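One protein chain is absent from this view; the other protein chains keep their places.
A, B and C are the chain letters, set down in written order, and residue numbers restart from 1 in every chain.
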Amino acid sequence: MTERNENARIGLWLIGARGSVATCTAYGLAGLVDGLLEPVGLVTAREPFAALDLVEYDQFVLGGHDVCTRELTRSAGELVAHGILKPDLVTSCSARAAAFESNIRPGILDDADVGFADVDPDSMRLGSLAPLERIEALRADFDDFEERHGLERTIVVNVASTEVVREPREEWTSLELFESALQAGESQPASTLYAYAALASGRPYVNFTPGLGASIPALAELAQRSKLPYCGNDAKTGETLVKTVLAPLFVARNLRVLAWQGYNMLGNRDGEVLADPLHRQAKLKSKNDALRKLLGDPDVHTHVGIDYVPSLQDWKTAWDFIHFEGFLGAKMSLQFTWMGSDSALAAPLVIDLARLAEFSARRGEHGAMKHTSSFFKSPIAGGTHDFHEQMRELLTYVERHRRR
Amino acid sequence: MTERNENARIGLWLIGARGSVATCTAYGLAGLVDGLLEPVGLVTAREPFAALDLVEYDQFVLGGHDVCTRELTRSAGELVAHGILKPDLVTSCSARAAAFESNIRPGILDDADVGFADVDPDSMRLGSLAPLERIEALRADFDDFEERHGLERTIVVNVASTEVVREPREEWTSLELFESALQAGESQPASTLYAYAALASGRPYVNFTPGLGASIPALAELAQRSKLPYCGNDAKTGETLVKTVLAPLFVARNLRVLAWQGYNMLGNRDGEVLADPLHRQAKLKSKNDALRKLLGDPDVHTHVGIDYVPSLQDWKTAWDFIHFEGFLGAKMSLQFTWMGSDSALAAPLVIDLARLAEFSARRGEHGAMKHTSSFFKSPIAGGTHDFHEQMRELLTYVERHRRR
Amino acid sequence: MTERNENARIGLWLIGARGSVATCTAYGLAGLVDGLLEPVGLVTAREPFAALDLVEYDQFVLGGHDVCTRELTRSAGELVAHGILKPDLVTSCSARAAAFESNIRPGILDDADVGFADVDPDSMRLGSLAPLERIEALRADFDDFEERHGLERTIVVNVASTEVVREPREEWTSLELFESALQAGESQPASTLYAYAALASGRPYVNFTPGLGASIPALAELAQRSKLPYCGNDAKTGETLVKTVLAPLFVARNLRVLAWQGYNMLGNRDGEVLADPLHRQAKLKSKNDALRKLLGDPDVHTHVGIDYVPSLQDWKTAWDFIHFEGFLGAKMSLQFTWMGSDSALAAPLVIDLARLAEFSARRGEHGAMKHTSSFFKSPIAGGTHDFHEQMRELLTYVERHRRR
Partner (left out) sequence: MTERNENARIGLWLIGARGSVATCTAYGLAGLVDGLLEPVGLVTAREPFAALDLVEYDQFVLGGHDVCTRELTRSAGELVAHGILKPDLVTSCSARAAAFESNIRPGILDDADVGFADVDPDSMRLGSLAPLERIEALRADFDDFEERHGLERTIVVNVASTEVVREPREEWTSLELFESALQAGESQPASTLYAYAALASGRPYVNFTPGLGASIPALAELAQRSKLPYCGNDAKTGETLVKTVLAPLFVARNLRVLAWQGYNMLGNRDGEVLADPLHRQAKLKSKNDALRKLLGDPDVHTHVGIDYVPSLQDWKTAWDFIHFEGFLGAKMSLQFTWMGSDSALAAPLVIDLARLAEFSARRGEHGAMKHTSSFFKSPIAGGTHDFHEQMRELLTYVERHRRR
């Protein structure tokens, strides 16, 4: 194994760099480096992760793509107003935030999202290029970033809003077909272009959102060919997290789930995007699948709703009602209400995954990072949705790779 | 290993035989034998437990002790009125219930409980005997039961109401001191006399309640001397079960629990007994300990309350509020409401534990049954309170003992 | 005012006579007459209603229409299994239930509902008749019922399932146009035919469901012409009831409601019917309107969902989340979970409304019964949705009409 070089600087490139998750990641990382924050909510900050030789917070250099022009301080101001970022932290870390902002480049807009407000004109212009040209532009941004900062390696993490769901395409089933389609100039979802640009240029890729990202076979093939690690999809931060912790209880105790109704409300940009049925579909699917698989009953009555409630802003509020049958036919219920800041829950996981991806890349591991399944609603590598099982896989990984 | 004799009959002796749990166990077992019920809520009825050669439902013969004289049909009638037992089941299984009732003998009243209503005069009379004479009486009941029914073995399960908490005594620390105290005629908690009578006469003992039962060192020694398996304490059926499923989530994700407030309400006999602060203390302790150990923080702000709400009858209703901190100091919450029939949740676990204890006894295992920790709030053998970890121990046990 | 004749018998004719509400009404009324039940849940059984000379429970004779053939004992059996009717009550009142069943006649199927299971063949046959012939058939049933039982008067109450929503029609705007349309043989919603048959033949009409019933201008005109009282629509029994109690609090305290999200789940026949979007629309409209009017803000963010969750059966479970702003811009929330038996909540109100309608008819009142607005989600006579205001109107009515 390659030892960690304490002086190496590692790029953390965020797609969706002006959004809430990226903003929380940037200020949070700055706060950790400056000792203003405790690493609460970071999985890799707890034991036994010290046993791994993970990259330190101060080794990261932040950059990213975004399709809008909203200034980072405006994003930060909103998060302060919503009670998520502390005003003191924003003030103290303004220089670090400005450094990040200077590394943000215009991203490529997904064709289905044309028409959104405050789109960066440069992103619009990129949208007129052929797919291969867009990829080239992204890659040039990565290269420039690494060169300017003398980075050893860059981890690309997609934290952009949910993409629309698309019908599966023949061209996604192999790298050869996908590259032919690119050559032919056929329009592709933005997340696949980002993933292609990252993986084809030797950068590990983390798909934090429910988009296609690196989950199509063509790109899995590309990761293999490039000998790179990748992971995703759709970070498990709130209601689904609780679901995948609770559902195994019913299985373990042989209690029969009669109905599991989940109602989600959120009011941030993600919520606005999900208010559109086509975008919502991707999210609902990954939420429902996990539950059915966990309960081992494809016919169990489940429902997942997502409603856009602007006043809630980033405070995701979800109510789940679980109706179940016990012995003697007695009907019982468990209901829970979850109230959490989606972005504050997501940001530390972005840092965790960047650290784990860097570790994998440094060790020369490639392919889907199976040990990260606990982080995702739809783990690319498949496997169980049982959160505790997934955590055990992660701890086993740590055990296997602990430094002597 | 000893093969299971399919014709063998196994005694299941319930202390607290006229209570709700015993009544649900009796009608439930009858319903399983007659094919009127599905084994929902029985852990040992799900995979992979078929891999063990567990005793079948129809091999059990029921008997028990109780200190009151309430007829079983009255207990059943109440459970029907409360919506727990189905009227059809009670009608169909009346003969089996009557057979059980004919095997119920007057139990010994705990000295602290003198003065309760409807106490069996025979139990009062037993109360005037010296401790050793009481033990002898219990043992004679066990012997007579086995003889009359030609039983191969009897499993004793204590499902009586919660006993008062008592200060630890020197005489409980070793079998020798305990037996001297018995000889000296010193009054002992009823649960320890039952446990002594069972273990001293070669019968495995399951302490389903929070009482002392077999948990004092003296009786652990007796079980070792008698080469018998035993387990307990305090079955994990509701709010604490959910707690021990959820708490590991916060640890795993490094989220800081700021406060965990649990409010329990119940209205059955158990609730009435727990309305007394001295009785309640035992329950609260086992509920709070589990949480603090799981969170790994002895100073975490927790609260557990139990209130007697008669109108709820057997429908235990609990509300837990978990206040926690995520990244960036953001405060979030998870709250849940549990509504379940305590007796319908407990009864299948009684059957599970009887099957597992019989299996252990048949195989010649002795000492605390470590693999049953998932069933208890305060596992006698210690170990983790993490429900999923505990389940894994049980599944590992099954794996190790699967029939070829 | 006409004195009540204590020997008079009053018909209570239920449209939807084999459904849950009618079944609960029938057994409940029988239980009241036989002294087996206390009048819990009946508004007219509390003070100051004794001041009115309302018809006594034992003066009612039950009859009704239904389009299905399910036996009443089967409906009752289901309600017993679901924990709503007590088995003892069903047994004790079997003769009274049989008497009711002997008065049930085939109803007329709404054209939009053709194709449902277990439809009475006679209802199918009625469906082939012209509208006026159908009305004639209904009216003949009323006449026959009154004659056979020597009834002084009959109150017709529609407790059938929710009808599909229909576009407003020109012909509903006046009695003349409506009668022309009937003559022309144009198909009409079943509820309007029932209402026409009742009102045209001198019988007060209560529209307990969200259907059109007597709420169209044409039928309001008919009631005026016939000098008859009538009321509706859509009984306020659960979540909406709580809403119209809570919403005025926010107005009174000048707290700004930011969002009011309501999620309803139910599993009975009504829930099944409402699973169909066209049927659901009627219900959602009346639920949402009340809230917006109460809050005095047509733009307030509200949502009402209804999901069919079969396992819940008649136990309507609803979760409402109210997000509101207080002084200083502080955001707060109130959430509630309602769990109630829809039919047990509705049945006593059917009896209340029948008593009040009889009283109005006896006194010669006609037109919309304004004083019954507290009973309905969409009071036909309009007015406030504030439950406490509505109750005050009812109490004022009582005060005005108290017997000397």
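The rule is simple: a residue touches a chain if its C-beta (ideal position, glycine included) is under 8 Å from a C-beta of that chain, and two chains touch if they have at least 3 such contacts.
Computed from a prediction, not measured in an experiment: that's the story for all the values here.
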item	value
Per the touch definition above, residue among C:Ile10, C:Cys68 or C:Ile84 touching the missing chain	C:Ile84
Sole residue of B:Leu129, B:Val309 or B:Ala381 that reaches the chain not shown, by the stated touch rule	B:Val309
Per the touch definition above, residue among C:Gly340, C:Gly367 or C:Gly383 touching the missing chain	C:Gly340
Footprint left on subunit C by the chain that the document does not show	24, 27-28, 31, 37, 39-43, 45-46, 83-86, 89, 241-242, 245-246, 248-249, 251-256, 325-330, 332-341, 344-345, 347-348, 374, 386-389, 391
Interface with the unshown chain - residue positions in subunit B	258-259, 261, 263, 265, 301, 303, 305, 307, 309-312, 317, 319, 321, 323, 325, 331, 333, 335, 337
Those residues of subunit A which, in the complete complex, touch the missing chain	80-81, 83, 86-87, 337
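By our rule, only the chains that are shown with their structure count from here on.
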item	value
Whole-Å gap between the CA centroids of subunit A and subunit B	45
Between subunit C and subunit A, distance of the C-alpha-averaged centres to the nearest whole Å	51
Where subunit B touches two or more other chains, by residue	83, 86, 337
